[in-house]
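Below: one structure in C-alpha cells.
Only one protein chain is missing; all other protein chains are in place.
Let's look at subunit A:
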Amino acid sequence: MSKAEIEMPPKGGFSFDLCKRNEMLAAKGLKQPSFLKTGTTIVGLIFKDGVILGADTRATAGPIVADKNCEKIHYMAPNIYCCGAGTAADTEAVTDMVSSQLKLHRYHAGRESRVVTALSLLKSHLFSYQGHVSAALVLGGVDVTGPHLHTIYPHGSTDTLPYATMGSGSLAAMAVFESKYREGLSRDEGVKLVAEAICSGIFNDLGSGSNVDICVITAGKSRVPKKPFVAKPSYLYQREGLFIFKKDRGVADKDCTIERDG
C-alpha cells in the first residue's frame, strides 16, 4: 500500500483514507471510541442594546467529566460570537473555519461582518455534511442592521429568535426564559436572566456543570466578563484535605509515607 509520493501538508478539507481500515476493524468487533461531547446548556437572548450569550463549561467523554472548565463561547468576529454544543471537535473546527472566512471577507469588503453572513457560511457547511458534523450552535451578534440571534442545527436548518437555548440542558434553560423573558430588558436584567437560565441547566442536567460563561455584545463593543457567576447549589461538598508527599521518596521505598494534611 506504499505510494512513492512525498506526503506534503494537505490542501485542506477532510481526508477519508483511513475509513476503509476503520470499517474493517469495526467489522471485526472493535467498537469505535466515543468523542468528546460538550453535553451542554447554551443560551442567547436579545436585550435592549444588543445580544447576551451564555454557556456552561463542562465537557464530557461518556460518563466522565473530561474538562471542568472548557470555553464554549467562540469568537467569530469582533461583533459576533457563537456558542457551540455537540461534538467538541466539530464545534471548534466549524467556528474557527467560519471565523477565518469572515476575516478574509472583511479584508475583501472593507466592512464590519454581518451576522447573516456568518449564518449562511455555517449553515451551508453543516448542510453539505448532512448532519455528520455534529455541531448545534447559537450565533449572536450586533451589526449595522441591529442585534441578531440565530440557532443552527447540525443538519443545517436555522431559526431566528429573540431568545434561544440549545444542548442537553436546553429544556431547563428554556423553562426559565419562557417564564421570565420580556422585550426591552436592560443589560443587568439580561445578564441576570441568562445566568439563571444556565444555572437551571447546570443543576438539572447531568451533561452541564461547573461555571457560567457570559458574553455581552452591544453596538461597538463586545465584552466577556470574567466569570461573574459561580453556580452555587444548596449543598456544597468540601474536600477534606490534601495529600502531602514527603520529599525523599525512592521509587520502591517501603518506608515512604503519605501524610494527610488537615
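In the analysis below, a contact is a pair of C-beta atoms (placed from the backbone, for glycine too) under 8 Å apart; a residue touches a chain by one contact, two chains touch by 3 or more; residues count from 1.
Going forward, contacts and distances are computed from a predicted model.
Choosing from "Proteasome subunit beta type-3-A", "Bms1-type G domain-containing protein", "Dynactin subunit 6" or "histidine kinase", the protein name stored in UniProt for the chain missing from the display reads "Proteasome subunit beta type-3-A". Of the listed positions A:19, A:104 or A:144, the one in contact with the omitted chain in the full complex is A:19. Which of A:93, A:116, A:161 or A:175 touches the hidden chain is settled by the complete complex: it is A:93. Along subunit A, the points of touch with the absent chain fall at residues 7, 9-10, 13-22, 25, 29-33, 35-36, 59, 61, 64, 66-67, 70, 87-90, 92-93, 132-133, 239, 242-243, 245, 247.
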